[in-house]
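Of the protein chains in this complex, all but one are displayed in their positions.
== subunit A ==
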Amino acid sequence: MIRRIEQNLAEITGFIILASVFYLVVVNERWTVKTIVLPESLLAFNTIFLSILIEAVPFVLIGVFIAGLIQVFVTEEHIKKLIPKNRIMAVGMSCMLGALFPACECGIVPIVRKLVYKGVPIFAGVGFLLTGPLINPIVIASTYMAFGQDIRIALLRMGLGLLIAIVIAAIISLLFKGNQLKKSASLLELDQSTYRFPLLLRIRAMFIHSVDEFFDVAKYLIIGAMLAAFVQTYVSTNTLIGMGEGIIYSTAIMMGLAYLLSLCSEADAFIGASFRHVFPETSLLGFLIYGPMLDLKNTIMMLAVFKLRFVVFLMIIITLSVFGVLMFVHPWI
């Protein structure tokens, strides 16, 4: 029996696809669970959870494709040639490169993982990880729109964000050696150069790596989205806001909110702007800069890639740097 199934698998899978498409086109209505009455809030949770996933998935797919591309086509020699020997130069370059590279915070994790694996120093990887989602044309445009066509906040967000990212990458370069990656079996096998294989096989290998990468990332993305949706459904922002006053409190609250809500950096400016009447600009900048660098969703994803100790230190460093720099520049804002 199993043998027969194996022989006709192509036909069987083809049939499954046809049947499912046919079902969707003809039935055109979902069969939903109606017998069990679920609480409204749980359904709202599910809707928000799915919407975070649907929003993130296209960008994650781009991320895993680029990761696959790096895996198969970029060698360690390329990286060695490209990254400057000088540490300060390397930090600056990685942050600038991240600024030019349009990515979102969930799509960039697999890319950074592959880059670090291929020999990019960890501090340069972190610089890229921080500026990639924070500084790019889409984010500038949406921030500009959200704050009533006021370029000031958008510029402050980019400028301070870049400064803070450089500070963090510099601190990392002093504190951490080695690549800080988790040991992963699938990566260790692939040390050798892939250049001796024909191009077609390498392209196929790239897609296969993308599939594996997707499954690696997807589980963490899903857990992260679940936590973020949970916070959004069950935690009221009003109680968070009511917790205290003063610049230190309000900045800390906005940063905490940015962390918990885990919004995509392209959309968070609109949420940030809605707090404009409650908090000073410094606190809003805390929300706008901290969110893309670190949030619940991407913490889970980073835990999948880097060692626990490194992730914890990175979180502390990011939090202190963002907070410290903002408090320092507050009198001038």
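Note that in this section contacts are C-beta pairs under 8 Å (C-beta built on N, C-alpha and C of every residue); 3 or more make two chains touch, one makes a residue touch a chain; residues count from 1.
The criterion applied here is as follows: contacts and distances are computed from a predicted model.
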| item | value |
| --- | --- |
| Protein name, per the UniProt record, of whichever chain is missing from view ("Putative zinc-finger", "Membrane protein", "ABC transporter permease" or "DNA-binding protein") | "Membrane protein" |
| Selected from A:Leu163, A:Leu181, A:Ile223 or A:Ala252 as touching the chain missing from the view | A:Ile223 |
| Of A:Ile54, A:Leu155, A:Leu175 or A:Leu308, the one touching the omitted chain in the full complex | A:Ile54 |
| Contact residue for the chain not shown (choose from A:Leu43, A:Met89, A:Ile151 or A:Val312) | A:Leu43 |
| Positions on subunit A where the hidden chain makes contact | 2, 6, 9-10, 13, 16-17, 20-21, 24-25, 28-34, 38, 40-41, 43-44, 46-55, 57-59, 61, 72, 142, 145-148, 150, 186, 189-192, 194, 197, 201-202, 204-205, 207-212, 214-215, 218-219, 222-223, 225-226, 228-229, 232-233, 235-238, 241, 261, 263-264, 266-268, 270-271, 273-274, 276-277 |
